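See below for the structure under consideration.
Here the complex is missing a single protein chain, while all its other protein chains stay put.
As written, the chains take the letters A, B and C, and residue 1 is the first residue of each chain.
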Amino acid sequence: MTASLRNKTYRQLFARAEAGGKLTPFNRFMVVVIIAAVALSIIGTEPTIVRSHRNAFIALEMFFGVVFAVEYAGRVWSVAESDGDGSALGKRLRFIVSPMAIIDLVVVVASLSPFFFSDAAILRLVRLLRLAALAKFGRFSRALQELARAIAERRYELFVTMALAGMLLLFGATALYWAEREVQPEAFGSIPRSLWWSIITLTTVGYGDVSPITPIGKFLASLVALGGIGLVAMPTGIMAAAFSEAMQRHREAAAEEAAANPI
Amino acid sequence: MTASLRNKTYRQLFARAEAGGKLTPFNRFMVVVIIAAVALSIIGTEPTIVRSHRNAFIALEMFFGVVFAVEYAGRVWSVAESDGDGSALGKRLRFIVSPMAIIDLVVVVASLSPFFFSDAAILRLVRLLRLAALAKFGRFSRALQELARAIAERRYELFVTMALAGMLLLFGATALYWAEREVQPEAFGSIPRSLWWSIITLTTVGYGDVSPITPIGKFLASLVALGGIGLVAMPTGIMAAAFSEAMQRHREAAAEEAAANPI
Amino acid sequence: MTASLRNKTYRQLFARAEAGGKLTPFNRFMVVVIIAAVALSIIGTEPTIVRSHRNAFIALEMFFGVVFAVEYAGRVWSVAESDGDGSALGKRLRFIVSPMAIIDLVVVVASLSPFFFSDAAILRLVRLLRLAALAKFGRFSRALQELARAIAERRYELFVTMALAGMLLLFGATALYWAEREVQPEAFGSIPRSLWWSIITLTTVGYGDVSPITPIGKFLASLVALGGIGLVAMPTGIMAAAFSEAMQRHREAAAEEAAANPI
Partner (left out) sequence: MTASLRNKTYRQLFARAEAGGKLTPFNRFMVVVIIAAVALSIIGTEPTIVRSHRNAFIALEMFFGVVFAVEYAGRVWSVAESDGDGSALGKRLRFIVSPMAIIDLVVVVASLSPFFFSDAAILRLVRLLRLAALAKFGRFSRALQELARAIAERRYELFVTMALAGMLLLFGATALYWAEREVQPEAFGSIPRSLWWSIITLTTVGYGDVSPITPIGKFLASLVALGGIGLVAMPTGIMAAAFSEAMQRHREAAAEEAAANPI
């Protein structure tokens, strides 16, 4: 009887154990809870909103904390139903030290932190950890694993392009350090300072908080910008291509699986 | 006799009813009227121009309003000629509640709004609705439907990349909130405020109204910018690919249609 | 004897008349002269440089003007050797009214303008026309013609994407006009003014001279930026693809030509 409830709980919580990869009703509920809890954490950092609704924020935070605590307890309890050898206790210990379970526990503690911590500064930082709830989505998503695999396959290209981009960023920073360090010591007085300029320029963000003002500095910055923007964009281009390939594979694998397991 | 005129009107107004998809002479006239009416609406918001030509603007607005009203009346009248079962009244009612007809009516009311509203603030907002005339172009364009279909086919990729981009935007905002909230409380004092920075940075717009000023904030912003720009650009890249595919299909379908229906 | 010199001149000046498309020695000289004359025109607009080298600038300008005048005269004289029917005079008249010859004449007049105009303001504008010398390169380049053809083939895609991009720019401008017109009337007080913001934002240039300051304005700007940047980049993406295709064709055509005409 208990085993049967435990088995149902296991099937509900560990969605990927089911064929077809559809989310269970409980996991659909968890997706909504995670999004709501993260939204609450984000909005809860805005002092002008929190000040006037402090109690509502604390009550909702407690509610999500309890939901996450119950989910965590349910996972620890029901993981004994997982396949594989070993005692129920052994399976539970292995689960508790797994990365996903540690994230779950961090989220529970962060959500219920007002019970554990009283120092305001610590509390503020600990509560930021509630955003780790987003990592719980990783449990539902095979797409991320396929992305990680696709990136790993292109690690050589990524390494070479990142090294080239790094050298270019350094070269640009050195050129502007050489040209502008005397007229703008605050912005270009050392290569680490110039690196801020070269990163913001070569990603084409261009805040304008630092920019060359001497003719030779503008000339060098023009050369660096015209020559370098494509190079600095290459690693992200390779990552985008890897992602798009991973999505393609995922779609094909899903289609094959659907063909193999009709219904 | 009336039926014959009504049928001619129907064929003129509902261009897509014709084989080959060419615009009828009346619809070519409407394209010009729509562009002129929208241009008038845009220029009509500039106070320095309107002030000295108020009467000309009102006269032109009335003229376009009357043209749109006549077009709307003509569509309601002639839609009785459309294919399919049902009485003329039934066809007209179905047409009147269709999205395109509602947009047509909104444009008519917005163009003739000086007759209906006298409050200046309401009038100003209602007149903005004249820009909805642009949606009338949707009637002439199969390209948009093919684009919508192509996007729908890639909804999984779009969803995953948008989720990843959203997480990255949130991660960047949280990092800068953590690093800069004390020295720049106005810009980074909460995660929603930091999100403005992370969106403007990761889209590479980079206004420069907010940017990190502490060394650790600049370091984190550099990492976020270098790592995140490609990810945030992925959903738009997928949409662009979907669009280009839809255009390709449209061109091939048009070529096949042209081959099947010579003349 | 004269005919032979004229024919040699013709073959030197009208490089494309030669098989293989290689530049003649004279045309190589002209490429250098054009680049030098354009560089002189550019540098010649900088008052701090011109002031101290006025005579050198005038002398060089005259020299390039005379070279262009001699080239123009040589073309008019030798064009009589071109293939095709008609008298020498007819060929010359047809040449003189061709667009390339008119540009040549404009450049000659602009270079020698100090002889023709004395009013300083007119002179300054006329001398800018010396930059038209760059158009003389068009004579040497088949790449441009292939690019024009490739763009023409994609005119449907270009038209649809430009219409979509235009609507998005207009939509963004209207949204920010609605949200910010009261707090920033100078920057967002009308839709034409807001269009400056939406163009500079959606091209990701982001000067920061105008940006939303209200929360609702920032929210709308975030949506527009995240959703629109890819769409606005599509027409240029299509042009880049057309160009790359044209280059590919050019390369293949050159390879075939080289295979057909060895030597």
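What we mean here is this: contacts are C-beta pairs under 8 Å (C-beta built on N, C-alpha and C of every residue); 3 or more make two chains touch, one makes a residue touch a chain.
Quantities reported herein were computed from a predicted structural model and do not represent experimental measurements.
Chemist: Quick one: say which of C:L131, C:M167 or C:I213 touches the chain that got left out.
Modeler: Selected residue, touching the omitted chain: C:L131.
Chemist: Any idea which of A:L93, A:L144, A:I191 or A:A254 touches the chain not displayed?
Modeler: A:I191
Chemist: Out of C:I42, C:M100, C:A148 or C:I216, point to the residue that touches the absent chain in the complete complex.
Modeler: Candidates C:I42, C:M100, C:A148 or C:I216; residue touching the omitted chain: C:I42.
Chemist: Take the complete complex as the reference. Which residues in subunit A touch the chain that isn't displayed?
Modeler: 156-157, 160-161, 163, 167, 170, 174, 177-178, 189-193, 195, 201, 204-208, 211, 218, 222, 225-227, 229-231, 233-234, 237-238
Chemist: Since one chain has been left out of the picture, which residues of subunit B touch it in the full complex?
Modeler: 204-208
Chemist: By the contact definition given up top, give the residues of subunit C that touch the hidden chain.
Modeler: Missing-chain contacts on subunit C: residues 38, 41-43, 45-47, 128, 131, 134, 137, 141, 143, 165, 195-196, 199-200, 203-209, 232-233, 235-237, 239-240, 243-244, 247, 250-251.
The rule is simple: only the chains that are shown with their structure count from here on.
Chemist: Cα superposition of subunit B onto subunit C: how big is the rotation, rounded to the nearest 5°?
Modeler: 90
Chemist: Name whichever of B-C or A-C reuses the A-B interface, so over half of the contact pairs are the same residue numbers.
Modeler: Comparing each option in B-C or A-C with A-B, the repeat is B-C.
Chemist: Please work out the Cα centroid separation of subunit B and subunit C, and write it as a whole number of Å.
Modeler: 33
Chemist: Just the number, please: Cα centre separation of subunit A and subunit C in whole Å.
Modeler: That gives a centre separation of 46 Å.
Chemist: Tell me, which residues of subunit B touch at least two other chains?
Modeler: 195, 204-208, 233, 237 - these are the residues of subunit B that touch more than one other chain.
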